[in-house]
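Certain chains of the assembly are absent from this excerpt, and the rest are unmoved.
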Amino acid sequence: MIDDLERAIEAMIFASDEPLDARQVAGRLGDQMTPGQVKAIIETIAQRHAGSGIELVERGGHWHFQTPADLAHLLRRERDDPRKLSRAAAEVLAIIAYHEPVSRAEIEAIRGVQTSKGTLDVLMEAEWVMPAGRREVPGRPLIYKTTDAFLQHFGLTSRKDLPGIEDLRAAGLLDPVDLAFEEAMGELDLVKDGEEA
Amino acid sequence: MPLDFEIVPAAPEREDALQLSLESWEGPLDLLLALARSQKVDLKQISILALVEQYLTFIAEARELKLEVAADYLVMAAWLAYLKSALLLPKDPLEDPSPDELALRLQLRLQRLAAMRDAAARLLARDRIGRDVFLRAKPEGLRDIKVRRWDASLYDLLAAYGQVKLRAEPVVHMVSRRPVITLDAALHHLQRMLGVKLDWAELADFLPPDYDGPLRRSAIASSFVAALELARQGRVELKQEGAFEPLYLKAAGV
């Protein structure tokens, strides 16, 4: 049987929107008790909850309830949120992979467009890119390189596995993608056939 | 409890109080219930006739005082006046519904409204959150934290690099090539065909049949020029009946 005073103090600390000290609790109880007496009761309450899923803790003389730190993982559950890398980010990543180490200004020079800071942040968040010191030129810009996680994700043993420019061209990856042009190519072939006939 | 639920002004003792608070009733049924409760008996034992009398008196006095009485109160008054006379007159067994039945219905409605009004009062008197019982003010909260996993394939990476390289290459303007038959091709073709066809033949017959659209027009144009060239060289003869008529050709000297 928990006594009424103890119940009252427990409820008060529970419902309070900020931690309470013994003096505040005594005040709300109409100052029939000294802060010392209140403190003794608070400690009894804390004892009663010890080892449960609820803790009564003191911080700088103020008391509040909280959940034990060792159970934090149950309260904050992590969930995967897969996102597709944007075109811009893929371009920046490719430039870093082919040209590393490379500064942001150099990336922009190669891309021909400004690169937002967010794009590099995304690549660093993905842990595919990391800073690799500074270039010893005026302004000492940060330079970036790819990580081991990058190689792993893309199934590469080393950066040397990246296809060269000629391989890319042969694979058609350097061709302008233009439907009208492709159609014209088809018709030219027809002409050639006609000539041979 | 009074904080939340102020009971209707209970049926007032003095008539003037009744009249002044006309606005505090929510419609005629509400007013009837308040009057019924002033009879201080169980609603099951209520005297409908007395209730009707009270209501009609109330409305009459309100009108005397030139208070604005809403239409639905007057409609109810008219109906109750009819009910009253029907209840007082000798019973006509053929009348349907009978006045007793109408009175019973009114009583049932009043009971139901009273029941819900009591239920509302009891509900509001319960231990309510924020008034009688309290929750934790600032719970930690349960959180689902989304961990972003970026996804891209090697193909995405290489295709992106291809695009960068293309953009970076010096711009080369390429005039898109239309499907054409060159003069050389037409000359070559016509000469071979002339070796096969011996008699006069229309120029169009020299063209491969599967040429159509712009390609056919181009073939006609270049074949025509080729025919003129061959005629100039004396290797072909041309004839045409008139302007815009078909053009015929055959190998010279055959």
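By written order: A and B. Residues from 1 in each chain.
Just so it is clear, a residue touches a chain if its C-beta (ideal position, glycine included) is under 8 Å from a C-beta of that chain, and two chains touch if they have at least 3 such contacts.
Note that the structure is a prediction, hence the values are computed from the model and not measured.
Trainee: Expressed as a composition formula with the shown labels, how is the entire complex in this file built up?
Mentor: In the complete structure file, each chain type occurs as follows: A x2, B x1.
Here is the rule we go by: only the chains that are shown with their structure count from here on.
Trainee: Centroid from C-alpha atoms only, then distance chain A to chain B, rounded to Å. What do you get?
Mentor: 38
Trainee: Give the list of chain B residues in touch with chain A in this complex.
Mentor: 134-138, 140-154, 156-168, 174, 176-181, 185, 188-189, 208, 211, 215
Trainee: Please name which positions on chain A make contact with chain B in the complex.
Mentor: The touching residues are 11, 14-18, 65-67, 75-85, 87, 89-91, 93-95, 97-98, 110-112, 122, 125-126, 128, 153-156, 162-163, 165, 168, 171, 173-174, 176, 180-181, 184, 187-188, 190-191, 194-195, 197.
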